[in-house]
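One protein chain is absent from this view; the other protein chains keep their places.
Now for subunit A:
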Amino acid sequence: MDASTHPAPAEAQRHIAVVGGGPAAHRLTEALISRDPAGLRISVFTEESSAPYDRVALSRRFAQVDDELLLGDPALWEDPRVQLHTGTAVTALDVESKTLRTAHGEVLGFDELVLATGSSAPRPPIEGSEHIAVYRTLEDVDWLRRRAAELGEELGRPARCAVIGGGLLGLEAAGGLKGLGAEVTVVHSRAWLMNAQVDEYGGRTLNRLLEQEGYRLKLGHRPSRLAVDLEAPAERSRYTLEFAKSPDLPADLVVAAIGITARDELAASAGLDCAERGGVVIDETCATSAPNIWAIGEVASYQGISMGLVAPANAMAEVVADRLSGGAASFIGFDTAAKLKLAGMDVASFGDAFAETPGALEVVYADAVGGIYQKIVVTDDATTLLGGVFVGDASPYSSLRPLLGRQLPAAPGAFLSAAGGGELDLELPDDAQVCSCKDICAGTIRSAVAGDETTPGCTDMAAMKSCTKVGTQCGSCIPMAKKIMEAQMLSLGLDVSKALCEHFGHSRAELFEAVRATQLTSFTEIVSRFGTPADAQLNLGCDICKPVVASILAAQHGAEYILEAGRGTLQDTNDRALANMQKDGTYSVMPRIPGGEITPQKLKVIAEVAADFDLYTKISAAQRVDMFGARLEQLPQIWRRLVDAGFESGQAYGKALRNVKSCVGSSWCRYGVQDSVAMGIRLENRYRGLRSPHKMKFGVSGCARECAEARAKDVGVIATSEGWNMYVGGNGGATPAHGQLLAKDLDDATLLRYIDRYVMYYVRTADRLQRTARWMEELPGGVDHVHDVVVKDSLGIGGDLEAAMAKHVDGYEDEWAATLRDPERLRRFRSFVNAPDAPDTGLAYVIERGQRRPATEQEKVDAAAGDGPVLLTGPRIPVREEMAREDAARAAGGLDPAQAREGAPVPNNLAAVEGRS
């Protein structure tokens, strides 16, 4: 029987029950659905209240309260074949009858069941352990964050936090707490941190790095007791961590991150075989001791080990998905590669990090002064890569990891970047895994570059990520993936050059620095120095490089008029006319309305100007009023009236700050906690006119309700009761991005200082037409790097960036006022060199919803043939007369005469011409 014409009845569907809602459960569901199975339904039971989230990225939640740590595409849970039961623990399992019972008392049958219950975070077995917090779930992080803040307030000093456990998770928790302003001591039972991943020398290097960053370490001791004094006064701490052979450690907050305890209680009570050290025993197919029951992730014990890493969990999920779909995949062992996600700490290890393979050789670079340790482990013949450890500089990690177990293409020492080994061009085989989180191989990336009939080729990392999912979980493989993508593009003859265009071999950022260093001020000089060819007679630039140079010069010489001799000819279409060219060659005019605040009087001026020049009027997306249909030679007349009324250019035509959107804020709103309008106006007036790689939009919200949608802006400012939170890198447009938190609870002065630095850093280093979201995505280190530069001034350029911004702010002048003042400048707005005020007679309009719009080519043809709508043409478009005629006709026909419009002055009288173009 043909299944497509006779769908199987529901009871014939195979029911797969997944118990647990962590990354492993997510990955399994995703993998099953991606195989597009017929006759399958999947139920996922999670005791947590949210859908599976990215636990690997848990530390992000410290800095960013509302980061939901989304894992993959949330649409997965909308799939009709998938049912997600949140807040639903499974309490019993009957292997014989193949049924499960939920905490709500429901009993459900299954055909296959996958245990993905994960693990819990154990506390050290000492007296007082019930007072110790753990670091495992979103709720844990939210609690820690709240508690650290409360303690800071209660005590009037930074909270003292003790983190027990100096492994990956412990250090992440320590980093999160430190980021919240706490004093952090890491307590670790071994002599060096991350001893499971890093050898002694690397570990001791890491110890020093942490101490330099201001962490305190208590190494080589296990706590023996937690003494509690809840009544302790503020100067003392309420907890004291006691040690057998070491002084006590006072703490206001104690957190443990000392490994994992597999959540195997459901399996054990159902009679499944469990390992001595915990975990459900599985074989290489991930099958448990009971038929049709599988286990994946941290709850699974393979060869006696349960591992708290995401890559093996994902690998197991893929094995089970394959087996359930009739495949024969096997789990080949744990991938123990790990990279620490902690600001300022570059630590990674993979493979046989301890050189335990018989005969293994170590190639080491160690610099105790510089805090760098790099080690590569190879086989006894020095040809095959067995593993590596990197501390302080882990740059070789992402390129070496996929080569694990393979022949190295060069001598091992060549890969130690700290020893001057530099980047080698690694030609990875197609089956080498690049992204272990998502199991993406080099070959997958290569074929995605070319694309196929259904998918366009991916030629940038954003497209590559959304197409293949590479680097979308932990992100550590992105540099490697990018390198493979670019190498493939080269081999396909695609352009990966950073060169702007044929006229310059530089990227925008390179050219910016070159121009800044040489202090050149004209296009001719810049071409003569840096162009290809460097001959200003032959190399005239183009529509790509000329506006870039104009933007660079404008950003470096902010005080100068952008159409000054020599610079005017560089400007792009819109900047050239200080207005936005529309499809018929006329312009739109958009005065600045800072923060969206405007008096009725000024609104009236806009209305009068629009009426007198018959401009189509629309509220823009940026809390402003846009007026369309102005001819080039009309722009000065229009702006004369706007400038006289106190308006200035809105730079809607420029790659510049467009607007600062604000909500009404605390002055009127019942919920506002800060004056968002005042801050919006202040920001708009500070950064107006600054030329940037792309347009910029800011937003200011007066409270956490976020009515100004500030997180969809390049710079978003959201009021808190303490001050302002600053978000960066948000944008709407074709690929929307949410802004990421850069700093919290800032006062006004600090906020401005950080925005100065952020924006100027963007202006200097971004590529042409690269919005802030993309710029941060491409920057090595992403938002963490930007945070270091802006907040910690890690590059030492903070003062320089602020000074550059101060120069812009001090030199700002309204471009339209400057134009109107000078007859020479006004000459640029003549329609014809030999007839400066003669209008373009080729324009034609039709009326729609009471205003004019450009006629389409078809309408012009129809009108010429005597059909179609009335066409309005001529030097002055008599929209109003046409409408008055309509009104009169309507009045004569007994319709509402009150709608007849008043006879406002009309600039010129040319009758509407019917039926001609």
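The rule we apply is simple: a residue touches a chain if its C-beta (ideal position, glycine included) is under 8 Å from a C-beta of that chain, and two chains touch if they have at least 3 such contacts; residues count from 1.
Keep this in mind: contacts and distances are computed from a predicted model.
Comparing "(2Fe-2S)-binding protein", "Acyl-CoA dehydrogenase", "Assimilatory nitrite reductase (NAD(P)H) small subunit" or "Aspartyl/glutamyl-tRNA(Asn/Gln) amidotransferase subunit C" against the UniProt entry of the hidden chain yields the protein name "Assimilatory nitrite reductase (NAD(P)H) small subunit". Between the chain not shown and the residues A:R576, A:R624, A:K661 or A:R768, the one that touches is A:R576. Here the missing chain is touched by one residue of A:A514, A:A536 or A:V870, and it is A:A536.
Contact with the chain that does not appear here is found for just one residue of A:L230, A:A749 or A:V833, A:V833. Between the chain not shown and the residues A:E502, A:D612 or A:E709, the one that touches is A:E502.
Within the complete assembly, residues 502-503, 533, 536-543, 546-547, 565, 568-569, 572-573, 576-577, 581, 583-585, 632, 828, 830-835, 838, 840, 842, 857 of subunit A touch the chain that is not shown.
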